[in-house]
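Here the complex is missing one protein chain, while the rest keep their positions.
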Amino acid sequence: MAISRRDVLLGSAGAAGTAAFSFPVPAIAQSEPVKVGCLAAMTGPSSAPTIGFNRGVTFAVEAINAAGGIKGRKLELFIRDTQGDPTKAVNATQELISQAKVHAIWGPLNSGEALATTPIMARAKMPDIHPCVVESLIDTTKFPNAFRMAPSNSQWDDAVRNYCLNILKAKKIAVIGDTTGYGVTAVGASVAAFKKDGADVVYQANVDSTQPDMTPDMLRAKNAGAEAIVVWSVSTGMEARMFNVRAVMNWDVPFVGHPSMSSGEIAGLVEKPANWKKVYAIGYKSCSYDAAGKLPPKSEDLVARLAKANVVMNDTLLWWIAGGIDAIELIAKAVAESGSTDSAAIIAYWNTLSKYPGYFGNYSFSPTQHNGYPTEEIVMSEASTAKNGTFALAPGYT
Amino acid sequence: MTTVTAAPAHHDSGTFRAALPHIAPFLGILVLAVILPFVSNDYWVLIGTRAAIYWVLVSGLNLVVGFAGHLAIGYVALLTLGAYTTSVLVAGNVMPPVPVFAALPIAGAVGAVFGVIVGLPALRLRTFYFAMSTLGFATIVTQIALAWQSVTGGGIGIVGPEFPAPFNTAWGFYFLCICFGVVTTWMSANIARSRFGRALIAVRDAEVAAEATGISKPKMLIAIFLFAGALAAIAGGLFATLQTYITPDAFTFDLSVLFFIAILIGGRGSILGPMLGTIILTILPEIAAPLAAWSTFLYAVLLLLIVLVMPGGIAALLDFRNRRPLASNRAIVPRPAALADIVRKRTGGSHLKLRGIALSFGNVRAIDGLDLDVAPGEIHGLIGPNGSGKTTTLNVISGYYAAEAGSMTLGDDALPPGEPTLRAHRGIARTFQTPRVIGEASVLQNVMIGGSIEGRASFVESMLALPRNAWDERMLAAKARALLGVVGLESLAEVRTDRLQHSELRFIEIARALMLDPDFLLLDEPAAGLSNDEIERLAVLIKAICARGTGVLLVEHHADLIFDICHQVTVLNLGRTLAAGTPAEIRVHKEVVSAYLGG
Partner (left out) sequence: MLASIIASGLAAGAIYALVGVTYNTMFSTSRVMSFTAGQLAMLGGVFGSLFTLKLGLPIVVGFLLTLVCCAIIGIITEFVAVRPVLKSLDQHLYVLSTLAVALMIQQVSAIKWGTEPQPFPRLFGIGSGVWDEKFWLPVVACAITIVALEYLYRRTLVGRAFVAIAEDNFAARALGLPERNLRVASYALAGVIGGVAGYSGGELMLAFFANGALLNFYGFVPVALGGLGNNRGAIVGGLALGLFQQAANFLVGGIFSSVAVFTLFIVVLLAAPQGLFGSSTARRV
């Protein structure tokens, strides 16, 4: 394994060669900490995922440092709270690059932030690994430094569509999103993809998430004959209202879509727990338990380690924590394997990864493909079955 | 050009020396800005670029908020508009791609138009309504950016424009933005220091008086809404480049609050203050990163503190000149003789005639069929008990109230009812019962406001400091100084007006009215609150004004003053003429004597 990787490294001689050549002063560099920047929306709206990711990041850094660091070099974290504001994110990115002089950056997650900061990181050739779903962020020519270790929007979309069409066998689909940038874009993409697959999109709408009553939209979806409602929104309030209206209408249509439908807050927002049944939110094989309540072995192991380290899991999602750990380990691994914190070396190493086994999934990157997460890992889960940040697999998966 | 002599040149260097203390802080900031990239890293260059871009917007908004006093709290909407317009034009989403240096001016034009549309409610409505409408506009611009996906990219947004070399590097773009900042500072300072800037403050702090001097509020406001809208949109284009990519969530309400508070921290009616405010507020969140979550809260606390504790802002802190104590034993010594050098001598001229004027407020007949003739070169006294309609009569003549019946003529022409801003053009000037001056402006500026309609330079000429504007300024300043000499206040020319005594304000109002070189001067109780000495000097002054051929209508309670200097006296009671005639006739008029003169 190690040999083959070295072979690959030698194979991409150009990048590796430059990397080796550009070592400044190896002797000093060896004792210097490996600096990792985190662009994290720790406060403000839409901070919940980042807080989860950050627990994983911190956990991984502490674990690595406790085990002696990377070949004796400690990992040092530079966390910048961007509050979900692209303006603050741009400032923080430049600060990490020019002032803190970090070696690699993790994040950001929020799409507006990621869109604005990715070109800036590309300009500085800063190795960046992020979980943001926006399609256009991965472009190996424009942003050869950016790697995605989470599903992209279209991968989510594929999984949702697959579940609706092939498992639920629904023919008539309603697609509803909120009026945020994300909601508008996701609804548009989802509708186009459904149509391309020959499904009948009978109703589509973008609803103001503060709208007090969802009855009109639900009624119209019902009148149009929808057999499944696909939801693209991060607004738990709006989602809960839809679930409640469905119950009032005595309609048993399934909801399929965005992971926020499985968010813990919904429990308090639905009028009765039954309203939250038949809601299938995006989940991951690695973080889903089976009928016996068991996670995959590797994940069981991780949960045990996290519990031992007192990492809180009941108010967040396991895949966020696992993703945070994987991100740090990917960076650490790159430094360890390439023996350098040089950005070109880190990027070159990531480009060689094939089915790298992380906790959240197996990652594969190549110089022309930076979407590292495998689509088959994405599954639907029962939204109301949260247990320590994991979910029950939705019905229909074998 | 060939007739230029040594004198004006000397004058120019003099004004430069006088202006140096004002310019020096700006030059200092500029020098620091130029040094910045050489002593720091790309991060601070980015923050500097951001501050410069925000300042481009704030320098325009400052005229709306700081000078005109309109609380535009949603100006991020125009930044958004400019950012999207520039980006869309450069990306070529709707038409063939446009080079960025052409897209920026187009965005500026679009911003100017929308600046006026958003500003329209300010022309008619109370402050709070305007604040709300800008807020509402800020919401819908974002909504439209989201919804109009084919053009704006919706939530995924759009790539910001990229400038050609050498502006495509961090340094190059920084210096470009600094240049924009310098130019907008220069333009907004030119406007602020011109008659337009003074007129804005006049409309803000003394709207009624501004109307009497012929300042048209709608015209003024539209001009600055155009200007501020254009600058905000251009700042938006630069902002889009800096962000590299724009999505609707980049344009937060926090940003709006930042712009707004930067101006208030800086101080109203100042340019240096808001500039420092912008720089401070851009840097503050960077050095106070642990407080990031609370930044809006801190802005709010700052806002409250400014309002309650330091309403003058940074500008007031830096205003050292106005902390020097004024002489406490100063006296107003008018020099009416000097009037001959300033006010032209009239002979003959037309009469101001009121016939059968009637006006009621609810059920109260304030004026009930009043006839009045004011002749040029005569002082006409108007007396009567409180509520007899004296001030209302002045207000009808000035156009604040439209009479319900009757006619007003000036010579052969009818004087249209209402329309106070047209009175100055007809040669009618006035003072007010409670002096209406701009407390935050200097005495000289207050007087110069009186001559607003005499300026010849257009708004654009003033903005670009073209020669006609300089000529206007020299002319108005010289005339105002001379008139301050006439009323005896030239030593206080540079002092903030709110530091003056009440009696001095009355003389300032007279000087301001004289700036018009008026055919008719309406004085509303000019002697109220004056000492006996001052009343005597006032009498001499009024007589001197009259002697130049100006007709004076004098509303007064001081019977002695009236009988001393008036040629004609009209006595009002309950809105009707009780008696009219020469002072000698009135003095012996039975009803007048028994009713008012305590005879």
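Chains here go by letter, A and B, matching the order in which they are written, and residues are numbered from 1 within each.
Convention: a residue touches a chain if its C-beta (ideal position, glycine included) is under 8 Å from a C-beta of that chain, and two chains touch if they have at least 3 such contacts.
Because the structure is a prediction, the values reported are computed rather than measured.
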Residue in contact with the excluded chain [from A:E32, A:D139 or A:D208]: A:D208
Of B:V301, B:A402, B:A478 or B:V588, the one touching the omitted chain in the full complex: B:V301
Positions on chain A where the hidden chain makes contact: 43-48, 178-179, 184, 205-208, 210-213, 215-216, 219-220, 235-237, 248, 265, 268-269, 271
Those residues of chain B which, in the complete complex, touch the missing chain: 69, 71, 73, 120-121, 124-125, 127-129, 131-133, 135-137, 139-140, 143-144, 146-147, 208, 253, 257, 264, 293-294, 296-297, 299-301, 303-304, 306-308, 311, 361, 391, 395, 400-401
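What we mean here is this: only the chains that are shown with their structure count from here on.
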Residues of chain B that touch chain A when the two form their complex: 41-44, 46-47, 50, 143, 146-147, 149, 154-157, 242-250, 252, 254-255, 285-286, 289, 292-293
Residue ranges of chain A in contact with chain B within the complex: 42-44, 80-81, 83-88, 90-91, 94-95, 97-99, 110-112, 115-116, 118-120, 134, 136, 179-186, 188, 206
